[in-house]
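With one protein chain held back, the other chains of the complex are shown just where they sit.
Naming follows writing order (A and B), and every chain is counted from residue 1.
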Amino acid sequence: MRTQRRRFRPGRLAASLIAILVAAAWAFPVYWMLNSSLLPNTVLTSTTPRFWPWGGSLDNFAAVFAEGSFWPALGMSVAITLTTVVFCLLFAFLAALAISRFRFRGRASFVLAVLFIQMLPAEGLFIAQYKLMSSLSLLNTVTGVSILYVAAVVPFTIWMLRGFVAGVPIELEEAAMVDGLSRTQAFFRITFPLLAPGLVASGVYAFLQAWNEFTVALVILQKEEYRTLPLWLRGFVQASASRATDWGQVMAASTLVAVPVIIFFMIVQGRLTSGLVAGAVKG
Amino acid sequence: MTVLSPAREQAAAESVLRRRRRPFAPYLLLLPTVAILLLALGYPLVWQFWTSTQKFGLAQQFGRPPQFVGMANYVQLFADPQTWAVVGRSIAFCLINAAITVVLGVLVALLMNAIGTISRLVLQVAMLLAWAMPVIASMTVWIWLFDWHRGVANWLLTAAGLDFTNHNWLEQPLSFYFVATVIVVWMSVPFVAFSVYAGLTQISEEVMEAAALDGASPRQRFFAIILPMVRPVLMIVTLLQVIWDLRVFAQIKMLQDAGAPTASTDLLGTYIYRLGVGASDFGMASALSIFVLVLTVALSLFYVLHLMKEDS
Partner (left out) sequence: MKKMLSVVALATASALALGGCSSSAASSPTATDSASAAPQNITLWLAGGDTPDALREYLKTTYNAKTGGTLTIEEQSWGDLVTKLTTALPDPNNTPDVVEVGNTQSPTFTNVGAFADISDMYSELGGDKLLPSFVEVGKVDGKNYTLPYYFGSRYMFYRKDIWKAAGVEVPTTLDQFNAAVKTIAEKNPKNIKDFSGFFLGGQDWRNGISWIFANGGDLAKVDGGTWTSTLSDPNSVKGLTQLQDLYKSASHAPKTMTDQSVYLYLNDSDVLASGDTKTKTSLAAATVMAPGWAHWSIGDLVKKDGKEVRQWNDKTFGVFALPGNDGKPAPVFAGGSNIGISAASKNQAGARELMKIIFSAEYQQMLGKNGLGPANSDYVSSLGDDEFAKALIESASNSKLTPAAPGWATVEASGKLEEFFQKIAEGGDVATLAKQYDDILTPMLNGK
């Protein structure tokens, strides 16, 4: 192991360099958002771009907070997103298990149906979604939006997790059972850790989908006090027909919307790589 | 891959038997998913099919009884050359974007796998930042970057000696799609990279080391070991990219709103929106949605068959 690393060091260094460059390229628009959030609107509209926020201030953030509705919108978004992620992962995990570990009648049709359901374009569905939620009296509720979100994200998550479950040879589990573990024990000791990266990857995906979703929320959450963060953010862009949009404030608000995602990722990112450790079990 | 001992083989056979004895178990596992899909998508799906056979506009939404027109919406849709222009552009846009995204995503995932913890974390955070940025924010920033008058893109190109002062990127459809591709790829690569990277971590290091010791070149290792291992994930990620890129909406809509020739830049997503929300012709919008569904199935048929075969 050690000798190998030494042998590859120049290549590794080059790879790290490339990685930093790629990271910089990908983060540039994010930097631009942050930079702009610190600058006044008048500077943002000038022809010479200002690359550093020198002379900037936190005024935009202050103004955004002063507007007052950030915290309720944050609460709404957190409630909806967490509900969606938890139920989505749970349902998808069970279903992925069913289709990758069992052979049963109707399996193929289920697999196909799940695959095709996500191919339906959402742009034309809003009237039906509204009518559905109105008849269930679930307009302006966390439950109503979460149901639609889980349904939208679960097909993908099943497929994603199925890939990961399929990546774990069943023989491993069975070998463990021979070694005296129960089926459930074998599953949680052997298979589950190997699935963790997959669960995290799909969890991050589900989180972001729910966090940034906009169209469904717009139709289902019609009351101002139930706005999620993307609706709240949109309010800044389209504040008024008669006054110019304050782009500095939009960028400050955007930054605030992105922060919880970063925090969420920081919490789970360790699990993304834990597969490496788990992989050792395989041998 | 793992060589099984006779005892283990026997256990495997037993567990298969046990599975046969409990036929209801998989249905139980599927129950929550099926229930929520039926609840949330059953009615909208039926509504969409039904509406596509009606003359259904705003008046019908406000209570006037809709009129059954059979396939008339579809006939009108297919007779319109604009539909086919949009379909052609969408397919081209989708395939190009999906291909670029997946290739770049795999490369980034391999990169993540090849580097030390610190640089990997930097790369992952950068990718996640891009992924986490709200669409409204990222579109606003990208539109600024390509603005004709005060965009950073023009400013940098001009500073580099090319005269790009007041160059309007959105005026010509091709250059419009170039900008759209940059944005869509930028937004989608993180997801592919993270998924494939998660798949890569399932490959045990020992296998890779053994292969390296056996003298396999990096190229050979990629095609003989890595690719087969991440194939299930890669397949599904590619399929999803195709599905998403075929009906890309928000990015195109917001770029159009920033000032572009709409008719020659419409893709399927914006075209459905134009018919539905814009023109309140929900019958036509539904017909087009159903058509897009069929088109997506057709485009992905190869994949789907492959997935199914692999599955059984």
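Definition applied: contacts are C-beta pairs under 8 Å (C-beta built on N, C-alpha and C of every residue); 3 or more make two chains touch, one makes a residue touch a chain.
This one's a predicted model, so the numbers in the text were calculated from it and none came from an experiment.
Asker: Determine which one of A:F104, A:F126 or A:F265 touches the chain that has been left out.
Answerer: A:F126
Asker: Among B:T83, B:T181 or B:S280, which one touches the chain that has been omitted from the display?
Answerer: B:S280
Asker: Return the single residue from A:A73, A:L115 or A:L139 that touches the missing chain.
Answerer: A:L139
Asker: Given that one chain is not shown, which residue among B:L38, B:A59 or B:V103 touches it?
Answerer: B:A59
Asker: Could you pull out which residues of subunit B are in touch with the chain that's been left out?
Answerer: Counting over the whole complex, subunit B touches the hidden chain at residues 57-59, 61-64, 148-150, 165-166, 168, 170-171, 259-263, 274, 277-281.
Asker: Applying the definition given at the start, please give the residues of subunit A touching the unseen chain.
Answerer: Within subunit A, the residues touching the omitted chain are 40-43, 45-48, 50, 57, 59, 126-127, 130, 134, 139, 218-219, 222-224, 234-235, 237-244.
Operating definition for what follows: only the chains that are shown with their structure count from here on.
Asker: Roughly how far is subunit A from subunit B, going centre to centre by Cα mean, in whole Å?
Answerer: 15
Asker: Which subunit A residues qualify as touching subunit B in the complex?
Answerer: For subunit A paired with subunit B, touching residues are 1, 4, 11-12, 15-16, 18-20, 22-24, 26-27, 29-30, 32-33, 36, 44-49, 87, 90-92, 94-95, 97-99, 101-104, 107-108, 110-112, 114-121, 123-129, 131-132, 147-148, 150-152, 154-156, 158-160, 162-164, 166-172, 174-175, 177-178, 183, 194, 197-198, 200-201, 204-205, 208, 211-212, 214, 229-230, 233-234, 237, 247, 250-251, 254-255, 257-258, 261-262, 265, 269, 272-276, 279-280, 282-283.
Asker: Inside the complex, what are the residues of subunit B that reach subunit A?
Answerer: 1-2, 4-5, 7-8, 11-12, 15, 19, 23, 25-27, 29-30, 32-34, 36-37, 39-41, 43-45, 47-48, 61, 108, 111-112, 114-116, 119-138, 140-142, 144-145, 149-150, 152, 155, 186, 189-191, 194-195, 197-199, 201-206, 209, 212, 229, 232-233, 235-236, 239-240, 243, 247, 249-250, 268-269, 272-273, 276-277, 282, 285-286, 288-289, 292-293, 296-297, 300, 304, 307-308, 311-312
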